[in-house]
Every structure is written in structure tokens, then in C-alpha cells.
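I'd like to ask you about the structure that follows.
Missing here: one protein chain of the complex. Every other protein chain is in place.
Chain nomenclature is as follows: A, B and C, assigned in order of appearance, with residue numbering initiated at 1 for each chain independently.
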């Protein structure tokens, strides 16, 4: 290969790619990070930045522990990134209320509280009155809710940018507007990549390409192994800010961001890369938000957008070595949990490439080989 | 007055002020047009551009004949403006369907058809099947509708800009970002105006200041004689375009604009100058639009905005001489009909100032003195 | 192939792809048009829309005749597209002034006039005084200029959209946000394409992918055969509009668009896909524009943007069959002439695929095989 040599090339400058670049370059590796457009320009800038572990994942989900571990990394990551870059990722430990708007939902949520408490997790069932005492602006059409005091949120944009800047601080080279046409493979070993700017050689290539990852998979796996799920969201301004905690209701969450705006998300539409805001999607989300928090009716809609999340066929991210091509590592498929899982993913992938032994932490379950084994069966 | 002298100063560069400037300067008058911001920057750029006479006004409304006369002026105005400015005001004679979504509404609309037909106006009642034959994308939840084949629409922005450019062509001087602080009045005769750029003298001052007109009225008339009514609207893109005619339903109209976008309006909220798009307002409008035209659910929302219309206490514009101050003429209060009435208003005011005799055309009913007489009674 | 079958799949929804889709579907072909983003979302929306043949191309350039032929197609294309879509492509026959700002430039331009006149082309040398008589707002720092009365301009955005809508009218199916991962090739015959939405089969695949075309070329041709050249431009508003004709000066052109804005372009920077507006690029362009037209100093800058043009190593577009893969046709590399050449490219490619015999019109010189032959030599 007639090209500059790097220790690691990371394809994709979303929050996952940036977090990995940060950890690797901090350990002294020569890293090249490529993005087809701008760093953080896709789902990382569309995300709500909720760090919802208990509210988002069942306690027996294989990601649960991993997600909790990742959430716990945020305070130190926030501190580190502030020191290196001067940037504030706007971490807020404001807690979350997951509310039940029907009796049926209440039964389900009470079950969750039991499970959580049986494992000594902090989660409390609140009656309607107790919920309204904490958040008096909520609609009275609710039965009760769970209070998760440890759930928090960050600015997804600031986090991604801070990871990128901190990576650059440690020597990572970033090339935006770079298209990776192909991996350069010889004898099932990846030697580097071919881009619109020429070729680059590297010992390792990490594919952190989010919803645009299926092209790296063999043909029979391309259709459904990893696929796009569009999400629409919007931002409103109100004065004064009517809630303190993140509210998680039926098909809708409302996140009070530092600075006073409320971020409201998110719709789900599978198998499309279309990033337009649809009339049907956004207006249904608006209705749901007002059912939870009626005073939003007078709020100013300050912006609307859509992003494309990477979903996998089993709902679990794909992290680990390519089973057929040496030197290629996947780090994708984080669906709605990319911001939350970005710190731990950075550590896991860096440790793996550096040959540092680590707790399994669910690595098994995320291993890409689970799909390739299937494929062999399919092909037979 | 130590100031440049004009024949007429027009305060307010919306579609009304620009139309008057055009007619006056075409007749050789020296005209100065002032706007606090940019020409066409307020409700003229927020308007849908529907030319709805039969669909918007009752047949016994004193504005009905005036509005019809104004609508009929559009083809020749479009031609004139194109010749002078090269600009296309995007006039479309696509007709309008006013639909009944309930049996009750159908009874009301059938009554309108009778009235219209009794005066030989073109208006036909269509059954549900007939409506759906013309516009097969409409929801089947409708009872029937009126077809008004003569209703049409224009681009409100292009019309306003074309009037302004045609006025400049005939010598009108436009000063944007000019604040008129006060009228200069001596012995109940207006001698000119005082602005942030200094004073300007003129024989006549025309107040075409839309929703911001109450400051020109005496104190007891300021609160409710003329007041702002906010309207929110939005634009969607669909492909292919699902309707040909303007659809007028319950609290919502959908206008297919030249170029393929659909403009959907409009909410009404009185007594506010706030131009933010509210969550409650816009989402209700979105729901109504989808009830009429379900395929809008997949349409891309390309923009949203609000404008401030000038409403009067009796719903009729205020056009004519100030009853107490010589040299001052009102031309305001057009509410939802500013675009439609702009050609006729330009003619009426110009003729009045030029001393040209004209048909009454409803001038009596629009005369400002109707409020001042009232005021005298109030003060007694 | 387990996929829907089309006669022709066109990859790339810029003005070239849309023009080809229009011609083919008008002839009854089943066409699928795919775009990675939105139709017309890349250089077609960044273009100035100048139809500059005599001002842009040397008379002995192999594209000259083709370009002239294409320019002459615009009046009928405008008419056709208006009839089908109702859309006005804003064709203006306003002519062009190519000015000399130095004596040296004047000598060169006079030479061009001679060449043009020797072939009976309409082009006249004007002295400084004559130039200023036609365009009195131009700076007096000029020596003279050529008047090309037949040069004209269109709206690049309206043209692209109108081609797309007219194609849809004749049955073309458009899928936006579609990524073509690979051509499906068996025994050197292309059977269709593989996309993020699955596979599509077709008899022919047309590659109209502009600056993003090198991925379709064999490895040794990827670097320089076709490459991106970024161009920055901006739009200003002035009142009144100071020029009537397009002005072509030193490194800068100023196009008066219908509607009164002036479009000013364009910088050139090779080998980058970065679409940001750079401080150095845009400010130099601004300085050049003010040297030509000093009154621009007070004009409002209403927007700035950049687009990525497809340049080829010999400056000639790449149009014609893939020399090594049956069923694949190139239609790319139009550099600064994509809008101008779009009508003729649509005809040429459609005729070729339909097997209609046609004049050569420079097809030879644009044949992709010129590069592949080279490659064989290189590889030896």
C-alpha cells in the first residue's frame, strides 16, 4: 500500500467513533478518523442525550449492566473532557419520572419497581398525588409513576464534539467529507481503506458507521442484520420551564435541557434513510407531549429534525472483531442508546485493540460472530 | 418643515401600502413609502394568497361586491406587473372546494349554494362521490362540498414585491428600517411625519400599518377598534401533488401552490403580536389537515411560521380620510383579506387622493368616521 | 435477481439524471431514478444556471457545438416542461457581457471576437464607453468587452425539479435517500443494483453520479479520472437591480436572476468534497464582484453556499457505455456545464439506450473508453 500508515483507522465520526478515537489516542495510538460528512453530523446530533438505563432497559436485558456501567462513567468523562477541551457536556443529574397514563400501564410499571428494588436499584413507585407534587405542571390524567433518581442527561452535540476535540488533543487526525469506498483486503486480512482522497494503511480498521453499516456485511446479512430506524424530535421554548425531571410517557419523552429548552422525542420508522420531518410523525408526537404536559400548548416550537438510528435484528449492538476478516472491528448498532453507551464502547474497543484484558461486560452477546454463524446455517 | 416634500407619504410597506404606492406613482404623484422593517416583511409574507370571495364572505357581507371586483382585477394586474417588473405573481385559476365534513355543515353549505345561485354566481353542490371524483385523495369522511370554479390564488410574496418594484419603476422612493415616531400636525392639518431619519413633508399621509395601527387612533379607540389576530401556517412537500384545487374545510384550508408545495393555514389567536409558532396551534392545524387529506401524513413539513393580521371591531377594513386630521388617510384593517383586496384598495385610495370620482363600492361602510362618531357618544 | 424489474435504472438525481429519466420515460421506458439524498440536492442546486456557450468555451473546444445545440434546446424544453408540470424554469435571454479589466485581457477577448465572427457567431467587441452605455453601473476600470446577445440563463433548481416532475409524469419512479452499494454483475453483464432498500433488476444502469463517480471506475482510474472541484457562490439583493445582462469578469460572474437577485460565482478548489463556505474563498469572490460592480458594496448578502462539480482529467464529460461491463452507461463529468448540457445529454443517452441512430455530436470525444484504453497501457 502506497499510503500513510496509522495504527487504527476509524470509519465514522459519530459519538461512538469519537469515543473510541479518544481512548485509543490517549493510549498513544496513531488514529485516523474519517467521516463522510461532518463529525457528529448524523444521529449523534439528533439524539436527546438522555442517559436512561432503568427507564429504557429491562433489568434482564443483556445490555442492562453495561448501560449502568456506562452511565456511571459520565461524571468522570465530563470532568476529563472539560479539562482537555474546556467544553461542558451539560451533564445533569435531574432524575426521571416514568409515568403511567392508564391503569394497565401502572400495573406494568409497579412490576418494574419490584424487579428494580429486588436488585437494590433505586426506583420508587409514586402515586398520582406524589407525582404531581414533584411536577405540578403534569396533566392530571395519570395514575402514578416511577421515580428513577439516578437517571440523567447530557448534550449529545457537546459530548460528541468534546470526544472529537479530546481525540485531536491526543493526536487523532480527523478527515471530514471522506468517503470510504472499500476496505483493502489481502488474504482475508485488512490492510487499510480506499477513500476519495486515496488509500490509507492501518493495522486495524474500526467500523463505527451507525445505520450505514450493512455494506460491510456479506450479502445474505445485508438486508436486516442492521437497518435504519428514523426518529423525529423537536425543541420548544417555554418561560418559565415547567418541569425539572425528564418525563417518560406513552411513546414520548420530554427532557428539560440545561438552558431552559425542552427536547421532545421521538418517533420510530424503520427502513428509511429519509431525514425529512413528516407531518404525521411530528404532529402525533406533539399531541402526545401535550397529553402529558398540557401547558406545552403555548410553548414556542423552535426547531424540528429527524435522525437515523442503527437498529439490529436482535436489538443488541454489534461490537467486536469481524469473524472473517482479520484487522476489522465492528462498533455499531447502538440504536437509541448510542449516547449512553459511548463511554463504555470507547473503553471496550480500545482495550480489545490494545490487547488489554477486561471483564466480559456483555462482550459475548455483542460479538458480531452471532450473525455470521447464522449465515453459515442459512447458506447450507 | 425643513424637509424633502412629497405628494404622498405612505406609512407601511405591506401589500396594501405597496398597491397604493403603485397606483399613485403611476398617476405621476411623488410618493415616499416607509417601512419599519423590510417591505412585505409582516403579514403580507405570511399570507396564503388565496383569492377566496365566495368561499370566505357571505353574499350579504358589505365587502362581497368589493372583494369580487378586486378578484376580477387580478388577471390584468398580473399582466401589468409582469410587463413592468418581469415578475410572475403566480396567479392560478384552480378553483376551490369548500367541503362539508358533517351533515350539519352540509345543510349550511347547501344554503350557501342556493344564495349564490339566486344571484347567478357560479357555485355547484357536489355529492361525496362527485367531490372524490375531482379530488380522489381527499378523506372519505365528507358529506359533500361546494365547487367554486372562479376562486383562485397568487403568491402573496411575489405580489407584494411586484407592487413595490412597479411603484419604484414609476418613481416611488422606498425607505426601509424607518420608524415613524409621530405625525407632524399643525391646526389639525397634517404637514408630514417625523422619523428616525428626520422629518418628511407631504400633502397627504396614508396609514397602511396593518395590525400596528391603533397608535394613530385617539385614546378611547385604541383598545379594540383595530387589533392583532395571529395566524399560524405551514408548508409541506409531497410528490406527487395530491390535489389540484384549494380545499377549504373545517378550520383549515389547503392551497396547492405553483411549484408543487401545499400551503396549509391558518390558526387565529387575538390580541397578540407574538410571532412564534405555538405547539398547540400548529399541531391542531396539522391534525385538521390530515383529517381532510390523509396522505399528508407522509408529507415533509418544510416550514412553519406566524403572521399578525389586522382585525377591526366590526370586521370591516378602515379605508378613508381621518375625520379629525386633514391630510391623513387610513388604509388598514384588512384582516384575512389583505391580498385579495389589495388591487381594489390601491385604486380606491389613489382615486380618493387624486380627487377622481368613483363608484362608492362600499366606501361608506369602510369610512373611519364610523368609529369616531361612536367615540363622541362614548365621551359624552 | 429476486427484484422488481425496470428497463433503466438511473443512479443520481441531479439535473443530468433527471433529464435522462425524462427523455426515457417519455419514450415509454420503465425508469427507476435513485438518489442518495434528495433530487437536485448537490451541485444542481448550487449552480448559477448560466447558459454560457460562447463565453465559456473556446470555439475549437470539442464541446462547443454540443453546448450550442443544447442551449438552443432550452426554449422548447422550457415550453414542454411548463406544459407538463406548470413550472417556469425562468429562462431569460438577457445576453452576456464578457469584460476585459486589463489591456492584456482586451487583446485576448478581441481575438475571441474575431474567431467567433469568422464562424458567423453573434459576438461584438464594445469599447469601454459602449459597455458603460449598456451597463452604466459597472466600474470604469475596464477596457472594453464582448457582447454575446444569445447567452441566457435559467433557474438551476427549477430546471432540475421540472425535469424530475416531468419524468414522474411519464411514469418514472423516484426513490430518494437510496444508497447504491454495488452493481450486480454476472459474467461482465450488469443485471441490476444492490441498494439499502434491496436489489433492483434492470436491462440498463445509467451512472449519473457527478463528482461521486470514481467509485465506478477500476482501481487505477480512480484517483484523477473524475474528481471533485468545489465552487462557492453567493446571492445578493439590491434595489434597484443595477445590471440587466450577465457580467463575466476576471474570476467572477454576476448573473441577474428573474426576481431581482444577483447570483455571484464561483470559486474553484479541487479534490475536496467539503461543502463549507470558506472565509478565504468567499471574501476573494466578494472583492472581485465589487471591482466589477462597485455599487454591490451596499447590497445585502442574502445567502452563501458551496457545491461540488465533477471534473475529468481531460475536461470533457464522460458519456457512453462502460467499455468492460455490458448494460452500464456513464453520464457524468459535466464540470461547470451541467445545467447547459442537460437537455442534450438527456437526448444523447436516451437515444443511445433506445438504439436510435443519431448524429455523433461529439459522442466520440466523450466516450468513456478513452480512459480505459489508457489504463491498459498503464497496466502493461
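Keep in mind that, in the parts below, contacts are C-beta pairs under 8 Å (C-beta built on N, C-alpha and C of every residue); 3 or more make two chains touch, one makes a residue touch a chain.
These numbers come from a predicted model, not from an experiment.
Under the touch definition stated at the start, the shown chains contacted by the missing one in the entire complex are A, B, C. Contact with the undisplayed chain is limited, among B:108, B:141 or B:271, to B:271.
Checked against the full complex, the one of C:157, C:290 or C:363 touching the unshown chain is C:290. If you put the hidden chain back, the residue from B:28, B:198, B:220 or B:315 that touches it is B:198.
Residue positions on chain B in contact with the hidden chain: 176-179, 181, 194, 196-198, 212, 214-215, 219, 222-223, 228, 271-275, in rising order.
Where chain C meets the chain that is not shown, the touching residues are 236-237, 276-283, 286-287, 289-290, 296-301, 304. For chain A, the residues in touch with the chain missing from this view are 86-88, 158, 161, 165, 168, 174, 239-240, 258-260.
As a working rule, only the chains that are shown with their structure count from here on.
Superposing chain A on chain C by their CA atoms means rotating through 180 degrees, a value rounded to the nearest 5. If each chain is reduced to the centroid of its CA atoms, chain A and chain C end up 40 Å from each other. Centre-to-centre spacing of chain A and chain B amounts to 49 Å, using the average Cα coordinate of each chain.
Contact of a single residue of chain B with at least two other chains is seen at no position.
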